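Take this structure, written in structure tokens, and hold onto it; I'll ask about it next.
A single protein chain has been removed from this complex, and every other one stays in its place.
Let's look at chain A:
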Amino acid sequence: MNDLTKEIESIKALQATLQARLDADQEILQQLAKRLWAQQESEKAKLSRELHDGIGQLLTGLTRRLQALSSSSPEIEALHSIAEMALNDVRQLSRLMSPTILDDLGLKPALNWLCRNLLSDEDINYHTDITLPSDLPKDISTLLFRIAQETLVNAIKHSEATDLTLTISYHHHVVRLDILDNGVGFDSKTIEPGIGLSSIRDRAEAFNATLEIDAAIGKGTRTTVTVPV
């Protein structure tokens, strides 16, 4: 009897050790995943700066020169508008690649900027309602921004939505992001997630966040993210 108790005790102890080791490995993997995402962000930031300071500066020079000449002929005026469009495209691309507004002003203005930039030229009316804790960590801001960006791009490409709502609320140390559109929706059983969606799902996991996409044909799409802070 005594032996049996001892054996049970030792098995329990072994189990606890194994569990602790598993938890530690899990923790290491999660840290690794976080580092990978951080690295990807810094690569993007680098590329974005090169785009802005390189092609961006050249196009700025070109645009200014053409502007100075534009009164001389309608042809040059047309070239000036084309150069200006190219410059605006490069700036927009660079900013979406690495949104400095997120570092400069924080998540709320950054999300308002994102919606305005992506949606105002589309036929999508949008509404935002954002409440955030004052000390949201930067990596979580970036996570939520990237998820919103991917979701908005999907909505523009596929949803045919005319209305979109983005809300963020904060209760009991959990931040919740909801993006809801009134578009055509999709059948989540038959549609394979694309690279973008899989990528934000992986990313959410690295931060213990849950990502749910609730869609049905003809009933719009709701994307919900909850993340502990």
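Some notes on this structure:
Here, contacts are C-beta pairs under 8 Å (C-beta built on N, C-alpha and C of every residue); 3 or more make two chains touch, one makes a residue touch a chain; residues count from 1.
Following the convention adopted for this analysis, contacts and distances are computed from a predicted model.
Looking at the choices "Cation acetate symporter", "ABC transporter permease", "Cytochrome c-type biogenesis protein CcmF" or "DNA-binding response regulator", the name in the UniProt record of the chain not drawn here is "DNA-binding response regulator". Of the listed residues A:Asp3, A:Glu75 or A:Asp104, the one in contact with the hidden chain in the full complex is A:Asp104. Contact with the chain not shown here comes from a single listed residue; of A:Glu84, A:Glu160 or A:Asp178, that residue is A:Glu160. One chain of the complex is left out; on chain A, the residues touching it are 100-101, 103-106, 109-110, 112-113, 116, 123-125, 160, 162-163, 182, 184, 218.
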